[in-house]
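Missing here is one protein chain; the remaining ones are kept as they sit in the complex.
Note that the chains are named A and B in the order they appear, and that numbering of residues resets to 1 at the start of each chain.
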Amino acid sequence: MLLRLSLFVWISVAMVVALLKAPLVPVLLETTRVLYFHIPCAWIAVVALGWSMLHSILYLVKRDLRHDDHAAAAAGLGLLFCIAATVTGALWAKAMWGAYWNWDPRETSIFFVLLLYTAYLALRSSIQEEEKRARLSAVYSVIAFVAVPFLVFVVPRMYDSLHPDPIINRRGKVDMDPMIVLCFNAMLVGFTGLYFWMQSLRVRVSRLERRAHAA
Amino acid sequence: MPASGSNSAVAVWTILRKECRSEWRTRYGLNAALLFALASLTAVSFAAGRLGDRSDVLAALLWIVLLFATLSSLSHAFVREVEGRTMLLLRLVASPTEIATGKLLFNVLFLAVVEVFAVPLFLVFTGAPPVRWGPFLAVLGLGTIALAASSTLIGAVIAQTRGRGALFAGVSLPVLLPVLAAAVSGTRQMWSAHPVAPSLRLLAAYAVALLAASLLLYDHLWED
Partner (left out) sequence: MDRNWIVLGVSLLVWGLLFLWLVRVEKRVKELERK
């Protein structure tokens, strides 16, 4: 319980300091506030993806259903954080550059990750048998693992060569005030803690469900 | 089943011949695919109009038509086996990898036949600018192999689920996106007299990565 409470305090303090004390980033101005939420969400979406894929591979190797529990739980949570990241990102884009969507490389990457999450979950929902579901979704996870470097690093950057009308939205290299960096990192750590807490809860629930079904 | 080099090749060749023969017997799949390709390229080229000067748009439209062709026809590769319950028989004769390789080669061939029919028609209907055949065939070739590699793999996964066409499309799209992007890019480069090598490299890298993953994964796909 102490751990949970400290997580609560940690994130609350980070939020308070970030919003009240930390200065605004030069280019971003008023929209600075979003980065304390938007980027941690995107970060967690990626962490969850990695966690899910890792456990998918572990499942294929060890055939222990607990790994499948982790993979599925991570995918569900990852989807939530990914949607949050995409939506906050779109709102930020609208405030900054006037359009919700620009196929900016980072927007494109997070959207592709969203597609992967939804495909994975759709696949899972189409299979009833536990073992088959675990195995097939793990296989898909590995396929996705191959596609991810292309989807996140290569393809989004191709948009400019595909569409030669540049929209000036490069996030310039800004000298971040140390207070901003501190709050930002604190939020990253806090979100990570939050994620793993939610992850463990979901896995415990899956285990309980399995126990109930077996009984 | 001892899988020495030549044994494997024979197994793959046998499976390829078997696929060709069973497809040729009814020609249902091929007919449907050709008809669908005709329908989609007609819809696209009619709606878009003569785009002789917009080769960038043409490149995108061409590959969307080919993507549709892939999504509609390649999901069936393994479904036939699962539904006809011939999968067990096949497994007695060949390893999962050999079966998959045979089907992959068949899918490449299948797509090639559809393209021989659809691509010239597309070029004519849209009044496309003259094509640099060397680069164009290279992009088409590698793009087709990459499309087939992705679809065969995903098809093998989907065949064992209850979902079919729509699920296959939704699940394969993220995996097909890099192919689409690279192929469209390459086709544009072909038309705008730029070198297509970067796109070809991308297509090849992706296809190789997927094929390497397939080798590891097919054994996990069919248990029992």
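Just a few scattered comments:
The definition used in the following text is that contacts are C-beta pairs under 8 Å (C-beta built on N, C-alpha and C of every residue); 3 or more make two chains touch, one makes a residue touch a chain.
Since the model is a prediction, treat every value here as computed from it, not as a measurement.
Taking every chain of the complex into account, the absent chain touches A.
Shown as candidates are A:62, A:157 or A:204; the residue that touches the absent chain is A:204. Here the missing chain is touched by one residue of A:16, A:29 or A:181, and it is A:16.
Although one chain is not shown, part of chain A still touches it, namely residues 4, 7-8, 11-12, 15-16, 19-20, 30, 33, 37, 197-198, 201, 204-205, 208.
Keep this in mind: only the chains that are shown with their structure count from here on.
Inter-chain centre distance (chain A to chain B, centres taken as mean C-alpha positions): 31 Å.
Those residues of chain A that touch chain B in the shared complex are 60, 112, 115-116, 118-119, 122-123, 126-128, 132, 135-136, 138-140, 142-147, 150-151, 154-155, 158, 161-162. On the chain B side of its complex with chain A, the touching residues are 56, 153-154, 157-158, 160-163, 167, 170-171, 173-175, 177-178, 181-182, 184-185, 188, 202, 206, 209-210, 213, 216-217, 220-221, 223.
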